[in-house]
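Pasting a structure below so you can have a look.
The complex is shown incomplete by one protein chain, all other protein chains being positioned as in the whole.
Letters A and B mark the chains as written, and numbering starts fresh at 1 in each.
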Amino acid sequence: MLHANDNWHVSGLVVLISFIIVLNVIIAQQGKVPTIRRIPGLNAIDEAIGRATEMGRPALMIPGITGLDVGTLAGLSILGHIARSIARFGNKVILLSADPIVTGVAEETVRDAYADAGRQDLYTDDDVRYLTSEQFAFAAGAAGIINREKPGAAFLFGNFFAESLIFAETGQQIGAIQIAGTPQTEQIPFFLAACDYVIIGEEYYAASAYITRNPTYLGSIVGQDISKLILITMVLIGVVVASIDQYAGAHGLHHLSINLHKYYLDLLKT
Amino acid sequence: MKKFFQPINVHEHPGAFFAHIALGLAVMFGVLAVLHVAPKQYRKSIIAVFTFLGGLYYVAEFFLPAKGGSNRLTQYNDLVANIFTVVGAYAIGLGVISLLQMHIRKVVRTSPGWGNSAALVISFFAMTTFGLLNAYAPKKVLLHGSGMHVTNSDVFNFLFAGGIGNFGSAIFSMIAFFIASAAYRAFRIRSLESSLLMTAALIIMLGSVGFGTVLTNWLPLGDNPKTEFWANFRIENIAQWLLLQVNTPAQRGILFGITLGELAMALRLWLSLERGSYFDKEV
Partner (left out) sequence: MDRSIWHKMQSIDSRYIYAALIVAILIPLFCSKLVYLNIPSKPSIDFYKTIENVANTEPSGLVIVDGQWSSSSRGENKWQTQAIITHLMMRHIHFATLSFDTQNHTLTKEIVSALAAKYHYVYGVDYIDWGYRPPSAFQPVLKGIDTNIPGTLLHDSDGTPIASFPIMKGITTVKDISAIIEISPTSSIDTWLGLVQGVNNTPLLYAPTAISAPKYYTYLDSGQLSGMLIGVKGAGDYESLIHQPSFGTRATGALSFVYALIILLVIVGNIGHLKLRAIAKSEGISRP
């Protein structure tokens, strides 16, 4: 679908969902802050950092391997919060980046995290390292650093692809406690096999809301949930209508079938 | 306006080419200067306006009614994409400078692991040199004699296709080993969920390859209406059923959620509603 007029119903639905999300963000920013349920993987963050600090080992963070896109920004906001916790524990962070722009943003984020915790002395320029933008070269570099630095905790939040298992399994082999989250559904099985806690699907976007308790993020989650309810309702109505359509088709009620397609089933066809 | 931003061949119109570069740099420094002299309370607003305008093109181009697949804004697609590509290209320089600074410092100070840093610096300059030589003088002979005839292009191909390509394949193939050890460790009957996970994985594996399909090959194929019911119990059909009827709805559900999350984040960024440590920082 290239343009809105290819199917105005789809475009209208997108506008409606966007409006709901923005409205809820603004409402939350005005002070009506909602609460969201616990996400188990995120509760383990402090435990992981504490364990790494006790072992005298640094914490490793990887914000994915893509550029500064939506998934990476969500990952960086989570990692920023984690960096603040690490700074409060008085531990070191190693953040590995595969994109130059992300490196710059990550440096700001980690430096500010240490400053907020009053531990600017712990931060060094080498804490945030740009390795390479080449996928498997980055994986090789990350695996090497994990083996040499032996982090006690590893936090993998961002866009990952085939290389994800390489550093997740390497981290597992050196005994690091690992928490991972990615919007890439095909990488989730690998993280599930190699990591201790995994944030699945949209929990990834809810994670930044949960740990920061930021009104903007919380409002956004509410907007997303309302949108999901709308979509679920449409799906349920669609199931009923499609079943009636099957019945109509089987019993020769072609007029009914045509109307069902015209007024509901084919509405969102592009 | 579109003609002004058309690509210019440096060999055909060198004056225009360098004039455009100078103009681009002037615009860039102008914008940075405006940001620098602007009062602090307005800087974020200026950035928000640029962010909004940047995203506005794509939104407007999508919503403006189109005939025959294009509207008044469609012709500028390439131009806008090129602008974003150019802006992104500045970042390559940032990354390279940061990388070289860190590793050259390590080599000079002979810090622990300086050998790895030296290898990186040497590889970087070798690849850059031969990359440029391959682009501008590919056929120039480097080594000749004793049965050898090596050109710049040969060296570049050796380093790029022979080096980077094969190293990438080698690292990718490590995944096979890690999958084996991860599967051995993860697929344990610890709880109902892990048992279901293991069972599904075993069925999919068995249904995907020859040795698994041999187990149920004695069942009918399903081409005969009288026996097609029994074909459902062939392992490859059970595996396909799992993939289509169990995996697919789960993937769809996750896809809905992730797409909404991405839409929400994109809206927050476009409308500068995003908050958090990086976005709340003073400019």
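Heads up, the rule we're going with is that contacts are C-beta pairs under 8 Å (C-beta built on N, C-alpha and C of every residue); 3 or more make two chains touch, one makes a residue touch a chain.
If you're wondering where the values come from, they're calculated on a predicted model, not measured in any experiment.
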{"item": "Option from B:I8, B:I47, B:V121 or B:L202 whose C-beta touches the chain left out", "value": "B:L202"}
{"item": "Option touching the unshown chain, where B:P39, B:P112 or B:G210 are the choices", "value": "B:G210"}
{"item": "Hidden partner chain, residues of chain A it touches", "value": "1-2, 6, 135-136, 161-162, 173, 184-187, 270"}
{"item": "Missing-partner contacts on chain B, residue numbers", "value": "68-70, 74, 77-78, 81, 84-85, 88, 160-161, 164-166, 168-169, 171-173, 176-177, 179-181, 183-185, 187-190, 198, 202, 205-206, 208-214, 217, 236, 240, 243-244, 247-248, 251-252, 255"}
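To be clear about the criterion, only the chains that are shown with their structure count from here on.
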{"item": "Where chain A and chain B are represented by their mean Cα positions, the distance between them in whole Å", "value": "17"}
{"item": "Sites on chain B touched by chain A in the complex", "value": "61-66, 69, 71, 88, 91-96, 98-99, 102, 113, 116, 164, 167-168, 171-172, 174-175, 178-179, 181-183, 185-186, 197, 251, 253-258, 260-269, 271, 273-278, 281"}
{"item": "Residue numbers on chain A that touch chain B, as the complex places them", "value": "2-6, 11, 14, 17-18, 21-22, 25-26, 29, 67, 70-71, 73-74, 76-77, 80, 99-101, 103-105, 108-109, 112-113, 116, 125-126, 129-137, 139-140, 144, 148, 162-163, 165-166, 169, 172, 183, 185, 190, 192-194, 200-202, 204-206, 208, 212, 214-217, 220, 223-224, 227-228, 231"}
